[in-house]
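In this view, the complex is presented without one of its protein chains, the others remaining in place.
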Amino acid sequence: MSLKGVKPVARVLAREVAVTALLLLGVSVVVFCILYLAPGDPFSLLLEGQMSAGAPGQDVREAMGAPNAWHARYLSWLAGMLRGNFGASIRTGLPVLEEISRVGLNTLLLTLGSMAVTLLVAVPIALYAAVRGVNRVSFPLTMAAYVVSSLPVFWFGYVVIYLFLHTFGLFPLAFGGSQGTNRLYLLLPIVVLGLGNGTLSEVIRHLREEMGRVLSEDYVRTARAKGASVWKHAFKEGFLIPVTEIVASKIPFILGGAVIVEQVFNWPGMGRMAWQAAQDRDFPVIMGIAVLAAVFVRAGNLLQRFVYIAVNPGASRETIGRRVA
Amino acid sequence: MRKRYVEAPGRTDEASGLRFFRKSEAVDLFFVGYGLLIVVLVAVSYAAGVFRLLPHDPEAVNLDLMLAPPGTAGHLLGTDFMGRDLLARLILGIQAYFLPGLLAIAVATVPGLALGVLAGYGAGRADRVITWFSNLVDSFPRLVLILLVIAAFKPDIYFIMVVVGLTNVPATVSLVKVKIRFLREKNFIEAAEGLGLPRRTIVLKHILWHHCRASLIIRATLGMGEAILMETSLSYLGFGVQEPTPSWGNMVQSGANYFLQGNFWPSTVPALAILLAILGFHLLGDGLNNLLERKAVY
Amino acid sequence: MKRVSVVILFVFGMTAAASVWAADSRKDGRPNGGTVNYGEYGRPATLDPVTSNEMVSLRITELVFNGLVGINEKQEIVPELAERWDVSKDRRTYVFFLRKDVIWHVLPGEAPKPFTADDVVFTYNVMMHPKTITPLKVRYEFIESVEKADDHTVRFTIKRPILNALAKFTFKILPKHGPANPAYLTREDPFVRRPIGTGPYKLASVSGDGEITLAANDAYFKGRPHLDTIVAKPFADQNIMTQALMFNAIDMIALVNPRYLPEIQGDKRFVLQPYNALSYSFFGYNLRNPFLSDRRVRKAFTYALNRQEMLDSFFNGQGTIISGPFAPGSWAYNLDVAPLPFDPPAAAALLKEAGFSPGPDGFLQKAGKKLALTLKVPIEKESEAVKRVVLAFRNYLKNVGVDIKVEFEEWQAWKGDVFFEHDFDIFFATWVFDDSADISSLFLTAEIGPWKNNFGGYSNPEVDSLLMEGKLTLDHEKRRTLNRKLHAVLAEETPYTFLWTLTNYTAYHRKIRHVAIHPYKFFSYADEWFIEP
Partner (left out) sequence: MSVSPLLKIENLKTYFYSKGRQAFIRSVDGVSFEIRRGETLGVVGESGSGKSVMALSVMGLVGAAPGVIAGRIGLKTDGVQKNLLQDLDDYVERVEADDRVVEVRKDVVGWQKNVERLMAMVRGKTVAMIFQNPKSSLNPFLSVGRQITEAIRLHTPCKGKAESRERSLYWLERVRMDSPRLRYDNYPRALSGGMCQRAMVAMALSCEPSFLIADEPTTGLDATIQSRIADLLAELKADLGVTTMLISHDIGIIRRLSDSVAVMYGGMVVEYGPAGKVMAAGPESGHPYTAALLASVPDERNIRGKEPLQAIPGDVPDTIHVPDGCRFFGRCVRVTAAVEKECAGRLPPLSEITPGHAVRCWLYGES
């Protein structure tokens, strides 16, 4: 990419980072408001075992030195976050940053892995359907993909586990199985989430339509007329941009699916922790996870914006990346 | 494999009414057909549920007949973990999605359209603000956001569907905005404005109706599918439709507890129902899109 | 996840009994070695005895720590960290003479430190410090002061003489050099994740995904335990956990889900061992509701339920139906009071007598007001059994014309409704008791109010007097007759519909031998388990 292209890209990225920061702030405000409105109190969780205390939380709150008024709590959290200190989980006492980064890694592995599986399945089908159109091969494959992506993901997980149990007689869980954590078992939840996260059919449709449109563009005809390889010319607009677009827009879905798959496959991920924290009203952990998840999603968007700009530097700055319809 | 092209003499006149159907691929017709079949089935089962025309009382607990396989003692599809008839609950279960699903679609589409037009059509600043908000909503992992809201208020299906709808607004906004941007490049809108058409008709008729109609139908059908899947996931986490009202989601969840022990049908029956329904909605969207798309050449 | 579904934990003192020097050192000829992987539903938040409040954590503290005194399989008080003790005539001062040969778990690279009286005083002070958040504070408020007589003697003085006070001294002792903060213990303190104790097992490692490995403590004062390591594996899904057992991924499950009992029972590889937690399940009524304040209505509801059928269908028959507020295994249970039989006509008759007549829609009504009640139940992901019981309850009552509306609520919202606003008609829960069978906080009139246990609002002077009397007497026999009388009265009054006491089951692989389970603390006798080579 020639030097000339760097200046606008750098400026765009700087603007993106600013927008992301603003977004993270917005996310934290929204999550905090919802939490504040929810009945129940994180501190009552600590007194679970003992019933006859006074109203839970009141004396405990002073003991933990938590400020009372809700906006004070938010501002103290925010000040802490800006200094990189996300506070400590009320339930386990571990510093939130350390806990969610460890757990976030697992979810990142699961999410990226399942996204790779989704693309691994969707791309061939979509490209074949785009080139060959509807025929004996592309139709059944597309139908199969539609069927798989319409299944409830946890039921699909159970089916896969049941088959695995009864065909191999081995326990497929990477975490918790006693035969040592065989890395191969990591694949199972990744494949299940990859196929079952409900985005497979949309990914195929989007890629198929985009590639089909590009293949009928004039400049692809010129490429064929000049004997050049169609794939080399159609690659950028027909494949690279649509893939990054659809991936960026599907991250929230896949993260959602991850919460379920992590429970079924006993995968210690961010989703499971978020689920536990929400029920405990473990305020610092929820905020930490909401921010981390938001970073995941924004990173996806940034990647997409970056690819869009890098691919056609001619695109002027304000044509905001084409969002996936 | 040789493809046949036969000229049918006498059939080539313009006037024949069937032109619309012959114009489309057989596949699209199959999609739309199957989709409509599902929609009819869903409507019929909704009506059957409302007027209580059910083979068995869906809430009659029968502890002697728990987890009975399909076909035992008059239960066509067997019984669930409380001995209640699965077929009756399956028919009644659609109620959890029919109206709430439509609500989810409405919540996703109406504000989505409004904001989309505003963003696409309005000034640059409106666009930036709306994009920021849609990015904000998009930045949440969907399920955690819904869980937080439900835990905060109450696990009621309409409530869940409103939240599902809201999380889909950004997709509709971007859809409409991209379409308007595309049309602007074609100075289609300036021409209409040049003719002095009131802005309202331009937006409603020309932009939304003629150009966005196909994509919105797809969004609607996808929205319905997603609403069902979302409720099922929530049921697994315990926050979907609560007993004793049946919903496909909570039937799959309670059935799944017995799946690994070998009783497959209590969870497989509703799971297949979900599969066929969502497949129906997807294909309906796909088929209609291809039919309508082929007509609206732009 | 974090608490047994709908179990409200509630521990009181234990019976006093002559102390017998039980276990001798480990020369019992059983082989050492082997590992036990046991599955846990949910992950422990903290691993120390003071801040933990979940069964999952308490099970592990039982392996890592010791109390001054212990309880053997026959429920007798046995010496543990204290060799012997003597009690003052006015039963207000207890002097414990500590063992001299006990050392704390040794961290790599540190010199072994002996267990002294300072540790006992330290533990008491930490427990009682206002900044320490622990469920133990209320339980040990009866202790007035603790002084260290010398390195191996410690004197406790208590505010007032109470029945079997000695049994209360089973609380676990922390090392003075353990916690980072000398004054109080919070969940941020690293000690909470790397506990050091005197118990048979010391914490070896905690893996990234929450797997806790405990290694045998060679210098354990009762002799090295047989099992080399015990590993706790957390599971987020009970179905998967049970399959893990069935496919030899784990060797033991602490609490088997009732729906898997038949499957495990049928499998020769496993032993299903009952351990009767002293607990019972019940439907609680809100007596502030005019309908429910009438005793006949509550009794009619009890008649309408077929408890045996529910037990058989949902829990594979593993449990005993109860008639009063005590677990059948407890000494206070009055066997003469038989549970009411399943008798719908009697229920209908009672309801008619109470003035209810069938309304147009088939449901009973009185003075135009339909007998429709809401039953509130908390949502827990693994609440399959609760769901079945509640739905069956609704069905039985529908058969006698009562319209029950079941409402599932998120856990914290449910606690707010039931314990704070008392906004409920009926609710379903399970109490877990220790052996003191002190149910005063459930039915005393004084215990009515927000966040108090008498949320049903039951008040009966006769019951109040019986309860107060019970609280004061020190004589065990007198206490027993009082409780039996209480049992009879409450069986008649039915403030609750007492359902049953479920037999909790643990399932473990046949290779693990000599497995004794403490009904409540589970691993108390784990140091005697061993693996058949």
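To keep things simple, chains are lettered A, B and C as they appear, and every chain counts its residues starting from 1.
Methods note: contacts are C-beta pairs under 8 Å (C-beta built on N, C-alpha and C of every residue); 3 or more make two chains touch, one makes a residue touch a chain.
Model, not experiment: these values are computed from the prediction.
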Visible chains in contact with the missing one: A, B
Absent-chain interface as seen on chain B, which is shown: 1-9, 11-12, 14, 19, 22-23
Residues of chain A (touch criterion as defined above) contacting the omitted chain: 2, 132, 216-219, 221-228, 233, 236-237, 311-314
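Quick note on the criterion: only the chains that are shown with their structure count from here on.
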Topology of the chain contact graph, where touching chains are joined (line, ring, star, complete, other): complete
Most widely separated chain from chain A, with each centre as the mean of CA atoms: C
Chain whose Cα mean lies nearest the overall Cα mean: A
Distance from the mean Cα position of chain C to that of chain B, given in whole angstrom: 47
Inter-chain centre distance, chain A versus chain B - centres from mean C-alpha coordinates, in Å: 22
Junction residues of chain C, two or more chains touched: 239-240, 243, 381, 410, 412-413
Touching two or more other chains - residues of chain A: 38-39, 158, 161, 165, 263, 279
Chain B to chain A touching residues, read off their complex: 25, 27, 124, 127, 131-132, 135-136, 138-144, 147-149, 151-153, 167, 171, 174-175, 177-179, 215, 222, 225-226, 229-230, 232-233, 236-237, 249, 252-253, 256, 259-260, 267-268, 271, 274-275, 278-279, 282-283, 286
Footprint of chain B on chain A - complex, ascending: 19, 22-24, 26-27, 30-31, 34-35, 37-39, 134, 139, 146-147, 150-155, 158-159, 161-162, 165, 198, 201-202, 205, 249, 252-253, 255-260, 263, 271, 274-275, 278-279, 286, 289-290, 293-294, 296-298, 301, 318, 320, 322-325
List of chain B residues in touch with chain C within their complex: 59-61, 63, 66, 81-82, 150-151, 154-155, 237-239, 242-244, 254, 256-261
